[in-house]
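Down below is the structure, laid out as C-alpha cells.
Only one protein chain is missing from this complex, and each of the others stays in its spot.
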Amino acid sequence: MSTLAAWLLSDAPESRRQASLGRFFRGWLQLRRNHLAIAGLVAALALILVSLAAPLLATHDPAAQDLTQRYAAPSAEHWLGTDEVGRDLYSRLLYGGRITLGMVVAIMVMVAPLGLAVGTVAGYAGGFADRALMRLTDIFLAFPRLILALAFVAALKPGITSAIIAIALTAWPPYARLARAETLTIRNSDFIAAVRLSGASAARIVLRHIAPLCVSSLIVRVTLDMSGIILTAAGLGFLGMGAQPPMPEWGTMIATTRGEILDAWWVPIAPGIAIFVASLAFNLLGDGLRDVLDPKQG
Amino acid sequence: MSGTSDASPLPVRFRASLSSLASVPITLFGLILVTFLIGRAMPIDPVIAIVGDHAPPDVIARVRAELALDKPLPVQFWIYLEHLARGDLGSSVMTSRPVTTDIATFFPATLELATTAILIAILLGVPLGVFAARYQGSHFDHAVRVVSLAGQSVPIFVLGLLCLLFFYVKLGIAPGTGQQDVLFEGMVREVTGMRVLDAALAGDWDAFWDALAHLAQPALVLAYFSLSIITRMTRAFMLEALAGEYIVAARAKGLSDARILWRHAFGNIMVPLITVIALAYAGLLEGAVLTETVFSWPGIGLYLTGSLLNADMNAVLGATLVIGSVYVGLNLLADLAYRLLDPRVR
Partner (left out) sequence: MLTRRTLLASAAAAAVPLAAPAIFSGARAATPRNIVAMAKQIDDIIGAFDPGESYEFSNNEGCGNLYRKLVIPDPAGGDRLVGDLAEKWEVSKDGAVFTFHIRHGVLFESGKPLTAEDAAFSLQRVVKMNKTPGFILTQFGLTADNVEAMVRATNEYTLELKLPIVQATSFVLYCLSATCGCVVEKATVLANQANGDLGNAWLKMHSAGAGSYRLVEWKASDHIILEANPHAATKPHVPRVVIRHVADPSAQLLALQKGDVDIARDLVSDQLKLVLNKPDYNVARRPQLTSMYIGMNMGVPELQKVEARQAIKTAIDYEAIAKNITPNLWSVWQSFLPKGIPGAVADNPFKKDVAKAKALLAKAGYPNGFSVTLDHFAKTPYPEIAQAVQADLAAIGVKVQLLAGEQKQVISKTRARQQQLAMLTWFPDFLDAHSNAQAFCQNIDDSDATKLKSVAWRYHCFDKEMTELVDAAVKELDTKKRMEMYAKLQRDFFQRGPFAFMLQNVEISVMRKDVSGLALGVLPDYTRYAPITKA
C-alpha cells in the first residue's frame, strides 16, 4: 500500500498515466480530509446501493394495495405505515430511490452530450454558428428552470418521460457554456494545430480531440448538479407534473398524501426526508469536490 | 429551488448576461416564441377549457374561430405578436379578465413574498458569511456550512409543509395558509396589492398584523434557499478579500479587527455581492411557485400553475412572459451593476 502510495505521489512520474493517477490520488487524499464530503460520498453510495437492492430490502410489493389498511400507523408489519391505498410506505420509499436515481441518470445521459455537442461546435466553429448557438443557450438560460420545465411538461403531458425530457431541456445550457469555454482554450493549442495540419476534418477534430478533453470538467459539473436535478424532479412531482401515481416517485408521493399531514403526517414527510437526504448527500460530495478542484470557491 | 444558481460558476453566468445585454430583445422574442409554442402544444383543448364539458359542437366551433385557433400556427403567432405590441395579452379563461389585469393583481403578492424573503436572506446571510470567513475553520464556520448546505438540499415544499405542521397545526402560534384571514378578505382597499403595505396605508392595524403574520412563514421558508447562497458566496468573497495585500497593509497600520473586516474587506466585496443578491432574487421566482402552492399564496406562481392545469393559454403565456422578463431584467441588472461598479471589469 505504501509503495503504491509512494508511486502515486512520486514527484517525478515516469508516464502520463502515472501522473494523472497521481493527480487523482492527491485529490482523493484532500477529499478524504473533508469529513462532510466523505459523509456525502458514503450517503450517496448507500443510496445507490439501497436503490439497486430495493427488491431484496423491501418487505412488500410496492404496488400491492390493501384498501382495508389505508394510512395504517407504523408497525412491525409496515415499518413506516401505509399510504392512501394501503401500500407499504417503506417499500415504496426504496423503490422511489430507483426512480429518482434513474431520472437523474437519464437526464445526465441526455444533457451532457447535448451540452457537449452545442458547446464544442459553437466554440470550434466560431462566427455565425457560435453566435446563433449561444443566443439559443441564452434564451434557455433566461427562464427560471422549474418554470420552463413546468411549461414543457404541460405541453408534453404530465408523466415521468416528459419530466425527464423537460428537465434535460432546461439543464443543458450551462454545460454548453462550459464546453464552449473549454473548447476555446483548447482550440488554439499546439496539438490541435498539429492535428489540423495532418489534414483531419473539423468534425473529426471536434469529436475525437476536443470533446474528450471537455468530458472531465463536465463530469465534475454533473456531480455538482445532481442535487439540483433531484429537487427539480421532486418539485415537478409535487406540482403534479412529474411522475404520475401509482409510481412511487418521492415528490409525487408527497403531492398525493400532503392532505394527510393532519392525521398521518409521516406519510408525506417520509418521502420528504428521503429527498432531503439524497439531495444533501450529493451537495456534500459536490461541495467537497469543489474544494479539491477549486480552493478559491471555498 | 433548482441547482442553477448554486452550482453554476459565477463567471459563466456573468459572461452569459454580458453577451445578452445587447440582445435582450432577441432573448425576449425567443421567450415569447417558446412559450407560444408550448401553449399551443398542450394536451388540453383550449376551447374545452373555455366552454366546459357539456358544450354543443356549434358553440365549440364558434369559440375556436373566435380564438383564431382554426388558423395556421404562424398566423396565430403573428396575431399574438400584434396584440402583444398593443399591450394586450388576451383574456384569461379562469378569471374572465384581461391577463394584464390579472398579472397586476397576482404579481404584487409574489413581489411582497420574494422581497421579504430576500431581505431576510440578506440580513441573516451576509453577517453569517462574513463571520464564517473571519473565523475560517472554526466550529462556527462548519456550522454555517452545514446550515447552508442543508438549505440548498431541502425541498422547499417539504420545509413549508413541516412549518405548517408545527407552527400552525401542532403549536397553533402561526396562522394558516393564504394572505389574510378570511374575514379580512375584501376589507382593505387594494392600492399596491401587497397586503401588509395596503393595510398600513389604510391605517388598519388588525389587518396589518394579520397580513404580516401570514407573510412570516412563507417568507422565512422561501428565504432559506437564498440565505444559503448568499452566505456561501459572502464567505467565499470574504476569504478572497481577507487574503488581499491591502488587508495585510491595513493590519500593519494597526487598524482594529472590526474596521478591517467591515470597512476594508467587506467594502471590497460589495459589488460581486450585489450581483449575487440580484441573481438570488431572480432565483426566488422559482421557489415562489412551490412556496405559493404550499401556502395557497395568491401570487403569480399559483396563477401560473393554476392556468397550466386549466389550459388557460393566454394566462400561461402572459405569466411565463412576465416571470421570464423579470428574470432577464434582474440578470441584466446584476450584470450592469457588475460592469458599472467594479473597476476591474471596466
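For reference, chains read A and B in written order, and residue numbers begin at 1 within each chain.
Everything below uses one rule, namely that a contact is a pair of C-beta atoms (placed from the backbone, for glycine too) under 8 Å apart; a residue touches a chain by one contact, two chains touch by 3 or more.
From a predicted model like this one, the values you see are computed outputs, not experimental measurements.
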Among B:Phe166, B:Trp209 or B:Tyr246, residue touching the chain not depicted: B:Trp209
Residue among A:His78, A:Arg180, A:Arg258 or A:Arg290 that touches the chain left out of view: A:Arg258
Hidden partner interface residues of chain A, rising order: 65, 67-68, 70-71, 84-85, 157-158, 240, 244-246, 256, 258-263
Those residues of chain B which, in the complete complex, touch the missing chain: 43-45, 48-59, 62, 92-97, 102, 105, 168-169, 172-178, 181-188, 203-207, 209-210, 212-213, 216, 296, 298, 302-303, 306, 309-311
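The rule is short, and it goes like this: only the chains that are shown with their structure count from here on.
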For chain A paired with chain B, centre-to-centre distance based on mean C-alpha positions, whole Å: 24
In the complex, chain A residues that touch chain B: 36, 134-139, 141-148, 150-152, 154-157, 174, 177-178, 181, 221, 224-229, 231-232, 234-235, 238-241, 251, 254, 258, 261-262, 265, 268-269, 272-273, 275-276, 279-280, 283-284, 286-287, 296-298
Residue numbers on chain B that touch chain A, as the complex places them: 1-4, 6-9, 12, 15-16, 19-20, 23, 26-28, 30-31, 34-35, 37-39, 41-43, 133, 142, 145-146, 149-150, 152-158, 161-162, 164-165, 169, 232, 235-236, 239-240, 282-283, 285-286, 289-290, 293, 304-305, 308-309, 316, 320, 323-324, 327-328, 331
